[in-house]
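Dropping a structure here in structure tokens format, bear with me for questions.
Every protein chain but one is kept in place in this view of the complex.
For chain A:
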Amino acid sequence: MSSNKKYWKSVEELNENSSIVETLQQNEFVQEIPTDEFLGDKSSLESSSTTRRDFLKYVGFSTAAATLAACEGPVKKSIPYVVQPERIVPGVANYYATTIADGFDFASVLIKTREGRPIKVENNNLAASNGDANARVNASVLSLYDSSRLQGPKKGGEDISWETLDKEVGAKLNSLGGKQIVLLTQTFASPSTSKLISEFKAKYQNVNHVVYDAVSESEALDAYQMMYGERALADYDFGKVDTIVSVGADFLGDWQGGGYDSGYAQGRVPKNGKMSKHIQFESNMSLTGANADKRVPVAPSQQKQVLSALYAYVTGSGSKSSLDADLDAQVVKAAKSIQKAGRNAVVVSGIQDVDAQLVVLAINKAINSKAFNESTPRTIRQGNAKAVSQLVKDMNAGRVGALLIVGVNPAYTLPNAAEFKSGLEKVDLSVGFSMHDDETASLCTYIATTPHYLESWGDVEMKKGSYSLTQPTIRPLFDTRQFQETLLNWTGNTASYHDYIKSAWTGILGGNSWSQALHDGVLVAPALPKQELVDAIAAPEGDVVEGEEVPVTTGPDVGAAARRLSIAKANGMELTLYTKTAMGDGQQASNPWLQEMPDPITRASWDNYLTVSRADAEQLGLTNENEANGALNGSYAKVTVGGAEAVVPVIIQPGQAKGSVGLALGYGKTKGLKEEMMVGVNAYPFYQNLNAVQEVSVVAAEGVHEFACVQLHNTLMGRGDIVKETTLEIFNTKDKHVWNAIPEVSKNHIEYEVTSPEVDLWDEFDRSVGHHFNLSIDLNACTGCGACVIACHAENNVPVVGKSEVRRSRDMHWLRIDRYYSSQDSFESDNEKKDNIAGLGSSLSEFGEMESASDNPQVVFQPVMCQHCNHAPCETVCPVAATSHGRQGQNHMAYNRCVGTRYCANNCPYKVRRFNWFLYNNNDEFDYNMNNDLGRMVINPDVTVRSRGVMEKCSMCIQMTQKTILDAKREGRMVKDGEFQTACSAACSSGAMIFGDINDKDSKVAKLKEDNRMYHLLEHVGTKPNVMYQTKVRNTTEA
């Protein structure tokens, strides 16, 4: 049976008394056109000396004058290189493999540079095991051109030279009189940096290295150490298993460093009738939960009990569960699935508790999970929460002589930032290694300004044995020096860091060539490193804090851990702090692309907010309302955790576990970034003991918050066939027509499929010649991560418009990822109920009932961009033929021809056209990247920067397809499958987006077009799009 679920885009739509939804459906202009503003004032109109005729005269004259003045063309200068670098050819892009390792995001990437400017981040396909570029990594290239960056070393706010800094700091380091020198750093996971720091320690005797992760994984590291004797994180490959149970782990997000989505997506696409089953227990609605087959909302303290019960059921040991019957049944089902799958199952947890992490490791050990790879633990989180808190104590006790802060911003990210700040005053010498004059750096005596990673050298070992290299892709823009260079200088080493890495890598390289490793960016087959380097790497980053327990060698008592978990209890509300897909830990808060990227779940941009369940919101008197123009407003709530309190806007989040609330970290920065970017509330003060789960009290507060949410505009209420979905069982057993039927229309009382030429209004063009591009989007593989959204921004010069414009539904994203909630949590009851509706009365009441069920919805992500319809409705209404169809299947948009009538946008059934309401570049009224010289360096020179008053939309990256064709022509060869890419398909690491030429019958996309799961968006409209979707299949089979 096909699933006729009703999807809704906003809670507002569930509110039957809401007149707004109806108004929006019927009115083109949501607000009255304010003619009274200029016609209402009779007296001033009459007293005006300018008559209508005069006015027209002025207009005429000024138009003529402007026309004449515009006749003279400007003189353009062209300045060639004096000595042109060998590898730079103006107009041809160069690619460099490098690695981002900012302490939060670790990924091997490929950087596209034009005329020496890095302009885009792409996936490094050689780096199979080193993570994929997520949205933040994709956007990191813009952070290079951040005009709020520091431009040189500073002392007390004054510019100084590096020589002075070296001299003064060197002198002070030698005259500390026995006080300790503390290196407070991010996680580097860098073999050469570890070696360098150990040399620094050797030179200055009393050096203490503290590693601090703003978003801590300390407990997971401790648990792993207890179990396996090594402080690292377990490495999983979700593609190898068919049953995944997650208890509070947002592994498609940033859980334990993230980067798991490509493996996960592999198993999610049904192959030979099989796909993985994913059960998620969580409190916040996370990206992972949204992708799960079965999602159970559970408050954080209960998650511990769930985990303990799961352990008991799976291993057959441990205490009995004290869970309520419903939840217990779910846990039993999950346990059965695991037992049935055996080795093909994996359990993960995001609970920040050593016991919980131990239990998870024990379960995976017990079932001997295939997904867990013991030989390659991850080293990308090394932070030690205890060491950090000890450091703050030491600082306040005056025991710290010098503090070198590298890559972290504790004055912003520490929950006890005030203590840290007061401690910092007692430190004799403080040096901040930072790109920005941020909360911490501004308090330091010296700022040793560091370059962006695209201007730096480096090496990373993300997993044991997987090495990668960072190389500069541009000469440093400012007078900066990377931390390692500075440290080399301070240890009296005259070598450059590049040479230092090279010599440190002699062991790692084995027989491989350095140039090849640098070219690839990764070392695929690492040889066994030399002994000294092994020691340097094996030594955990950071020092052991005195008094810390020595890891138990006999193996931890998992049973006791499970027992402790089972008695976890909560008093009142529980807060789960999380990191948003766009903002992460907040390092890139000054990046406008990320600020404007809508959250995949709430679809709100430029904000963080308290996510509250519907039930709790009603109880607390918190509301979400839509204004007449569709914009979302929310109540404020006062949130108190321990001593910290803040007033936070509220979003009512379907799927939020009752009794729990969520709040994103990384917002509310106040220093070192532009005022536009200082949005949201700083949630780090609630992150006490670096634990994401806190007991909290929430009360309603005064005021209304205005969200920039892209949620309610473009309502699709009452229009079906947007997202086709079925269950694995039906998919495997029933015919395609049952679960993916092509809509039919009747002609002469005969039913025809809408795709039949018989019912086509149009004459079909012959599209069999040349290329015919199609894009396939697999709803099963798409995790909603949003990397494509940012990649599209970067490739196509999409402007950032700012919070207030987004609120007015004037966002410019060419590619949006629609997120739909289902209205019922079970297909069968949903369908039955709908089938049983009869008569007006019943439909009125029961449709209403069906719409109100939103406590735990299923979620679907659907990327929507221009569908490049072969029968495009936009093309026929353009009065100036600015938009037209190409033979290769792309719907062209000639900006210079467009006069801005916006008929096309009105006639587009997919609502993918974007109008330039303003000039977004070189305009004083906006202050984003396109409005300063530095930020404009990221612009792709192959794509026009649009001006005010023109329509724009996805071009299916025609500049990329044209380039691929030209390359083939120049080389005199055919284009191979896989060569054609769009920015989004290239950025998609989960393989959800496949692009190619369907006239090449052997291509992947041609096969996908014939796939049973294939359907087109709004097929019944008859637009014949060149973008296709693959029906979502949900694995609801129970063990």
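Here is the rule we use: a residue touches a chain if its C-beta (ideal position, glycine included) is under 8 Å from a C-beta of that chain, and two chains touch if they have at least 3 such contacts; residues count from 1.
The rule we apply is simple: contacts and distances are computed from a predicted model.
J.: The chain that is not shown, which UniProt protein name from "Sarcosine oxidase subunit alpha", "Zinc protease", "Quinol:cytochrome c oxidoreductase pentaheme cytochrome subunit" or "3-isopropylmalate dehydratase small subunit" does it carry?
T.: The UniProt record for the chain left out of view names it "Quinol:cytochrome c oxidoreductase pentaheme cytochrome subunit".
J.: Thinking of the whole complex, not just what is shown, which of A:658, A:892 or A:1007 touches the missing chain?
T.: Candidates A:658, A:892 or A:1007; residue touching the omitted chain: A:892.
J.: Just checking the interface: what residues of chain A touch the absent partner chain?
T.: So the residues of chain A touching the missing chain come out as 70-71, 73, 75-84, 89-92, 766, 768-770, 882, 884, 886-888, 890, 892-897, 942-945, 955, 958-959, 962, 965-966, 968-975.
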